[in-house]
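A single protein chain has been omitted; all remaining protein chains appear in their positions.
A, B, C, D, E, F and G are the chain letters, set down in written order, and residue numbers restart from 1 in every chain.
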Amino acid sequence: MALKRKLKRKSSVHAYVSVSLPNDISCAARIDIGRQQRRGFPEVIYCPGKTLTQIKRIAECILRYNDVVLMTRADEKVFRVAKKVSSKAVYNRDARLVYIQKQSPVRCKGLILVISAGTSDIPVAEEAAVTAELMGNNVERLYDVGVAGIHRLLEKSEMLKKAAVLVVVAGMEGALASVVSGMVKTPVIGVPTSVGYGASFSGIAPLLTMLNSCSPGVCVVNIDNGFGAGYLAGLINKK
Amino acid sequence: MALKRKLKRKSSVHAYVSVSLPNDISCAARIDIGRQQRRGFPEVIYCPGKTLTQIKRIAECILRYNDVVLMTRADEKVFRVAKKVSSKAVYNRDARLVYIQKQSPVRCKGLILVISAGTSDIPVAEEAAVTAELMGNNVERLYDVGVAGIHRLLEKSEMLKKAAVLVVVAGMEGALASVVSGMVKTPVIGVPTSVGYGASFSGIAPLLTMLNSCSPGVCVVNIDNGFGAGYLAGLINKK
Amino acid sequence: MALKRKLKRKSSVHAYVSVSLPNDISCAARIDIGRQQRRGFPEVIYCPGKTLTQIKRIAECILRYNDVVLMTRADEKVFRVAKKVSSKAVYNRDARLVYIQKQSPVRCKGLILVISAGTSDIPVAEEAAVTAELMGNNVERLYDVGVAGIHRLLEKSEMLKKAAVLVVVAGMEGALASVVSGMVKTPVIGVPTSVGYGASFSGIAPLLTMLNSCSPGVCVVNIDNGFGAGYLAGLINKK
Amino acid sequence: MALKRKLKRKSSVHAYVSVSLPNDISCAARIDIGRQQRRGFPEVIYCPGKTLTQIKRIAECILRYNDVVLMTRADEKVFRVAKKVSSKAVYNRDARLVYIQKQSPVRCKGLILVISAGTSDIPVAEEAAVTAELMGNNVERLYDVGVAGIHRLLEKSEMLKKAAVLVVVAGMEGALASVVSGMVKTPVIGVPTSVGYGASFSGIAPLLTMLNSCSPGVCVVNIDNGFGAGYLAGLINKK
Amino acid sequence: MALKRKLKRKSSVHAYVSVSLPNDISCAARIDIGRQQRRGFPEVIYCPGKTLTQIKRIAECILRYNDVVLMTRADEKVFRVAKKVSSKAVYNRDARLVYIQKQSPVRCKGLILVISAGTSDIPVAEEAAVTAELMGNNVERLYDVGVAGIHRLLEKSEMLKKAAVLVVVAGMEGALASVVSGMVKTPVIGVPTSVGYGASFSGIAPLLTMLNSCSPGVCVVNIDNGFGAGYLAGLINKK
Amino acid sequence: MALKRKLKRKSSVHAYVSVSLPNDISCAARIDIGRQQRRGFPEVIYCPGKTLTQIKRIAECILRYNDVVLMTRADEKVFRVAKKVSSKAVYNRDARLVYIQKQSPVRCKGLILVISAGTSDIPVAEEAAVTAELMGNNVERLYDVGVAGIHRLLEKSEMLKKAAVLVVVAGMEGALASVVSGMVKTPVIGVPTSVGYGASFSGIAPLLTMLNSCSPGVCVVNIDNGFGAGYLAGLINKK
Amino acid sequence: MALKRKLKRKSSVHAYVSVSLPNDISCAARIDIGRQQRRGFPEVIYCPGKTLTQIKRIAECILRYNDVVLMTRADEKVFRVAKKVSSKAVYNRDARLVYIQKQSPVRCKGLILVISAGTSDIPVAEEAAVTAELMGNNVERLYDVGVAGIHRLLEKSEMLKKAAVLVVVAGMEGALASVVSGMVKTPVIGVPTSVGYGASFSGIAPLLTMLNSCSPGVCVVNIDNGFGAGYLAGLINKK
Partner (left out) sequence: MALKRKLKRKSSVHAYVSVSLPNDISCAARIDIGRQQRRGFPEVIYCPGKTLTQIKRIAECILRYNDVVLMTRADEKVFRVAKKVSSKAVYNRDARLVYIQKQSPVRCKGLILVISAGTSDIPVAEEAAVTAELMGNNVERLYDVGVAGIHRLLEKSEMLKKAAVLVVVAGMEGALASVVSGMVKTPVIGVPTSVGYGASFSGIAPLLTMLNSCSPGVCVVNIDNGFGAGYLAGLINKK
């Protein structure tokens, strides 16, 4: 299978990356290269379901027109491919993120606090934290403060109040987001995780918990979507 | 439609109550009259789906062989029927309970504390509280202490620790059960309620929350099942 | 039924409102009167499942210690009760909101734009818009711009970019939130509505759509939760 | 295990293919050999759950009475078996299709346009495209034009209008089908894919999105059913 | 409440209809008046959730720029409002449709056959049939031919083969769509209905049945969506 | 609205009954008049969703060619219509059945035993019992023997063993079917009912219980489908 | 781990088989050895979740007191263990059954016909067929007659009418059971299978289809439960 790279600048908004298909049916991934300008951060590569070849080409294209490229749900193999794109590639195993930064982002004021209920929620929490850091935010972490021992959270109430935005990552019953929100004046982004078993139904339980929060000021992103939470926290903080 | 009442003592364990059906097909409700002796509390009448005639006959039969008869999810009409069975009939509107007590129950030591997250959860909480009282328990109530203002609960931590069993009634996200459980050494019975809207799915959200509690020591009964929670609390307290 | 009002200041954080129950079992709604100070906006009364007596007492209590009281999912009867609490009571039928403001809120800079996909989504959209206005925000509305005629939205792209926060209210398939988010640099709060039939499953379809948005920067609140979206938009804008 | 092939022409409509079972219980796959004549295209072999022996025999039987045999969800092993049936066997890895054509199909006028929202949706999109091509249709592809960057789609509006039928393949929130449908006068076939995670519930989210499309003219096939969409597009185009 | 009608031609593509809201917050329904030109049929009014005032104004606006206005899920009250818009208003009770035609549509060749499984499915079937007729199609009906007596369908096989497009409307288990599809060379549009009880789950059972059809060539629209099926059948037939 | 009755014998298998529709679109219910001969019992009229006019015409047609007509889920109004069809019409309120028998059915040997778990399940149980009786079966009833007092069932073990087929009707958790099946050598037909609340989900709980029976020999029909269970019991008993 | 076999005849109804556990906690599987006498067929071993040691001991115990032992969902390893129990052990790979028969069962009159919709459904169909054969029934098979080519079934209508009981095994949309039932006077047992993908939800689609059958006389067993269907067919046929 011969792969031919045809990167052509189409317009100011997107570029084509050809991805060779069997039997000479060639199709092009249409990279949204103007996204950094339009939305403040370039297109991000969600790795599952993409071949390494596709990931490499898309990364090269994004990097050509933007300051950073971020690959989510990445593994060791994706990292090796990213290394070929640029020696600056960094792999954060816990966060399952690979990224290449051409230059540091503009620093934002305001603190983003990422909280996790349990130790098993840390990978998703790290995905949120590292994403927000890549967007130039100041991020602090407060992990393993689930409601089974509520005093762990209460002791940190000053830390909570200091934050401009809070990301609360919790699996099992996901009750932490409501409790945190009741203690602060600022927006809380709930991230339900698939940590748990049985009637957690791979994250449905904490998802419903967070959607039904009796404490206003909580919003929710998809199950295990640490990236989305970090990104949204960045948008709110930059506001 | 001619109704003929044929109450015949069958054995020590149950009695037949004929319930006349159209077209002369007569069928008998088989009352489990030995249940008070066997289980400590007589059979209870769940009213929805039963005709007033059925309720009256079953109540008469239970009362003949037991000290008390309890009708759950009862309304004004059931109360009127119960009044005909005995002038001692009592109607607790909030708890939707009608009951007739021939004599006061044996008093149990130990406190049962019934907690509700919101004002709208009170009917279910009252169903639990009154049921436990009918079984001879000492019951206290702590209502409207949902996690949106966690300090309301924390202030009452001594009250929580005093209780032998706790019943936690909560709709919406139902996070209260986990938080309460984390503060005590005693069993917590969670009662999810159908209070809420949208993604609470008529009580599925708090049901899942309570089933997935990160705090061990929480068990769950059916949605809106205040009776079941009060009954179970009574069994545990009598232990 | 004799109702006795016992409003006693307990501490700086909450007050008790007794709500008389049948059979002399008196229970108290524990108003979180310190919430305005702690969270920036006082406790809100979600009306369904509460009696008019409960609503009146809770409203009186909140108003005593705060600048405003807001009643959601309110109807004509709630309005009549609110009128008795204060002649300043206002009823917004579309938004199903009743509120009493002692004084105007501090004005916030920044525009909140509330967008609806269809005409049937307007009540939820109005709930969001009026809530945000009560918090002192400048709110604009853009209604009936669903994706079946995408040009209606595209024409307004400058209006979208002007907003500091966007609330997107949509039922049926709820695709609007993703499209809007792809056009702006700012946070988008998606509110799925129960508008639709069949496989919309009372709002599950747009809820899932918004949770799975391919465009980062979208977060979601509960189905039909206009209040929650307006409140969160206010928190973000005040940041 | 001795396998005996007993291909006997039964009637004009179907043939038996014996599939030997353990313990001498022989059963016959009843091939619908008249399907090409009755429906315009012969029976298709859905490979999962079938043994290679079954696939081989069914393929031989179909090919004997028809012009083409198509195997869906096929892998390398199926291809090897198909090679034994005929040296003309072709394997399209992306589309997971193996097929053997005895002669080229009659060409249809009219363009079928296959659109995908993301790069990960391409395998399903290719399944649709190749199926339609095997039926004699002229197919064009437009991939990676998801609604997160709606301008990518809008730029191609002339291409959309040119098509007689459109197939829209999308996972995650699946919003693309509604937007495309709003831009054309022709039928749109939505294919939800299982691309996504968490609350996409393996394709339920885009399935519901497409079923609830606010834009009339959209119909839906099963999750990941590229074959079905391509087949239906062929039927519509041949009309 | 003073209502002021402000119909202003905005551009060639849409018009504003002001819908007065309480408290002087005026919002405008953004009618997609260019839809007939763009899509071949003007915007349709889905009545549930809209006030009669909204329906009247939207209908007037659509009719001003298009040849026909169609109101779905309409009742007697909607008809009375439509009569005020134009004396030509027609109410089809079975199909729950109200429409006003300024002139007859261009006639299409090709037959659309609308089939129903049971008598209770007729309202949805009529919604499909009348919609297709309003688009200028020749429609025939074949009702009450469910699979419990398959000979009723088989007798009509010539009628089935004559049709260019078939709409199959079925509740309960919805098996009819697969059987019909297996007998023809043309597209079949399945419309699951909410007819049934228990495990039909208001139409989920036939919806899943049709989505999983073992017979290729079947596509599906939303539960009870007769309008959508008739509209799509019209698009396919006009092709 | 002028209704014209056009009963024409079409063939030996079915007849048309015209059902007038508004706007002169006449459609015909296709009665499967040969069903008694083919299947042993004529077509049955499921009343919900049918107009009284439709029910009357279908009943007349079925009765013309068969010995009996049965209307399920019937109410007082259906009975009045049936009375006009024949003075022999009988209404069983508990079973919600109306039927007209021209002659008594052939008697079958073998006993069908219909068992219910609770009093609220009796309507469904009666539907099963009366249906089986109409088919000529000898039916006995054993009601209110739920597993909360298992001795009630055990006392009747001889009665259980005497039956050729057993129908077990149960709501709530539906455990009765498994227990009964474990005590007999004969087929058990489980009928889950919608009796219950909360997590019974209108009958899903007992449906799943019966489908997962650890005791082989249990089969299941739809929730609340007493008719189907009685009919199937009749088929098995006639075998 | 030392395993000690302690088979002791306890009573006429069951025996204990000790299954050694780690840490000297010994527990006994309580074999229901009287089941053949009580129910007509001995206890059956469902293999998943049991260790080979458990399976061997339970098989030995059952075989000691009964004429046959049947192991379902068995694989090669189970067969090897069964060989050690008795050299008469037989393994039917397609049906995933292992069995040991001490003597042939009493032959029953009456034919059981096992029908499958597709080739992939054959394993479940064989499980049903072989189970019924082990109970002494005469079984015929009719495979691959799904509704996509309904003529394949219609050709066999005489075969269908000949059967005393029919087992219909179908995945995907599962429509076959209804169609078959409409052609016969005898009971039809539907077995939904997990064959399919996407919206078949591992067998939910055909399960719902069969539960909602518009043709009375169909009952349903669990998804993929070929054993249960064969067993029930045997009970019905023996009646």
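We take it that contacts are C-beta pairs under 8 Å (C-beta built on N, C-alpha and C of every residue); 3 or more make two chains touch, one makes a residue touch a chain.
Keep in mind it's a predicted model, so treat the numbers as computed, not measured.
Novice: Write down which of B:Ala89, B:Ala199 or B:Val221 is the residue touching the left-out chain.
Specialist: Counting the whole complex, the residue in contact with the absent chain is B:Val221.
Novice: Looking beyond the chains shown, say which of B:Gly149, B:Pro187 or B:Pro206 touches the absent one.
Specialist: Once the missing chain is taken into account, the touching residue is B:Pro187.
Novice: Could you pull out which residues of chain G are in touch with the chain that's been left out?
Specialist: 13-14, 19, 21-23, 25, 27-32, 34-35, 43, 46, 48-50, 54, 58, 192, 194, 202-204, 207, 222-225
Novice: On chain B, what residues meet the omitted chain?
Specialist: On the side of chain B, residues 38-41, 44, 110, 164-165, 182-187, 189, 207, 211-212, 216-223, 227-228, 231-232, 235-239 touch the unshown chain.
Novice: Which parts of chain A face the unshown chain closely enough to count as touching?
Specialist: These residues of chain A touch the chain that is not shown: 90-94, 119-120, 122, 126, 129-130, 141, 143-145, 148-149, 151-152, 195, 197-200.
Methods note: only the chains that are shown with their structure count from here on.
Novice: Counting C-beta pairs in contact, does D-E beat C-D or the other way around?
Specialist: C-D
Novice: Just give me the whole-number Å value for how far the CA centre of chain E lies from that of chain G.
Specialist: The mean C-alpha positions of chain E and chain G differ by 47 Å.
Novice: What positions in chain C touch 2 or more of the other chains?
Specialist: In chain C, residues 38, 148-149, 182-183, 198-200, 204, 207, 211-212, 216, 222-223 touch at least two other chains, as defined above.
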